[in-house]
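Only a part of the assembly is drawn; its chains keep their places, and the rest are absent.
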């Protein structure tokens, strides 16, 4: 089918490519004229036949908000907007309401796949009305990996981004668990072949997983990760997971531990631990490192 | 090759069976005469040709200690004992020293596989001297899953149980991460199909894993787990992982969170939270539930 794609960066560009390979007609728009098929959002909308479908794949926050507002002005009743970016799930209902007031549909889609998606397919998690999801199924089917999994209609508007957010929260916790185990093995005098241990775990164990395979690949490149700094960004979705959990009074100790470990990794020095040092010094005359 | 197997319970019995299917001659001993090939440990030893190999597969702690001590009396220089149970890694050096004084070899093996092992193979993690590992390779090759993974010679005596322990620690953290994510999805009003969400994640996502597949299977049997109580035992290895980490000054926040969640799950009521309630009542006149 025909679809407009707004945002042709690493994610959007590859998704457009996968859609074209799958036989769809993609009209792409990007702020960068060198990679854009059209000169403006208006031109994009003009190039599409009604009822139109426009997939927005731009950074979360203001870029997404601005794009969707502009599309709300340009599109017509019966058209459909998809937000495939990493938006916060609360933004989705705002967008749906605003577009809905003009008769335009809205679907939010959490997309997982990173650099692997073009070749292997993108895991898709959608939220929205059944009739909108229905219309998008040819697109979803092409983007997702082959087989019966890799796509879900998770619930109402917002559900796509909500479940993608939780997916990432789980990912934080699983990565942290593997990383903690690796650190402990590296610290042991008994264990002399840590890489071979992780390699062996790829078969027959409870923890076999794609992350374990990536871990082995990373250790094959650099067996003690001596080339790396222990510094990890967080993408925002880990934070949102914890904040959503706090709102829902759901305890997330392992996932939160993973998020906090990332926060700590980015501190040149820990203010809290300065205070611990200061307090120890006050009550015990413990020496402080300065 | 020929091997003695001590302990023919769920694990040992199935391992003996997999070894026999693989062409090995297994002489099994169990306290339960109904399933034992021989009447005593002495008879087991007599039935084996020197140099003998005896695999001990009995509960960790006293049963394992007693069995290995008895074997130390019965076996001869050049024989080899394998502890395939869930022993603590510190016990291994004790056993190796005691047996070594009589010229008997010792290898510790962490075994993962549970109810799936007979059919799919057991993941094996071994610690010991290279020449002992070498002698056992025909056994390991039959027990482990097909393919290049599923077995590792991880290091010195103790390393097998140490890495198996850490494997289980990682397992605790990964399970907890998935469980937390599931609880948060269940708590959300937006998400209407949690089972379908987890199903879809089996393809194309970062968190695809065997545990995720088990989770889907569990939800297919009981979509909201309403038949279950939130009560989880711990096998000991999670505790040992945390204690070893504390000894090595390695922070394990996610894995420890998983262990503590299990502790809490087994308390009819939390003493600590009684104290929180009591304190709130003292300073704020907050009502307490009694």
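A and B label the chains in the order they appear, each numbered from 1.
By our rule, a contact is a pair of C-beta atoms (placed from the backbone, for glycine too) under 8 Å apart; a residue touches a chain by one contact, two chains touch by 3 or more.
It should be emphasised that the depicted structure is a prediction, and the values quoted were computed from it without experimental measurement.
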Subunit count for the whole complex, all chains sharing one sequence, 2 displayed: 4
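What we mean here is this: only the chains that are shown with their structure count from here on.
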Degree value of the rotation bringing chain A onto chain B, based on Cα positions, nearest 5: 180
Intercentroid distance (Cα basis), chain B paired with chain A, Å: 34
Complex contact set, residues of chain B against chain A: 89, 112-114, 117, 120-125, 127, 144-145, 147-159, 162-163, 166-174, 176-178, 180-181, 183-185, 187-193, 196-197, 199-212, 241, 244-245, 248, 250-255, 257-258, 260-261
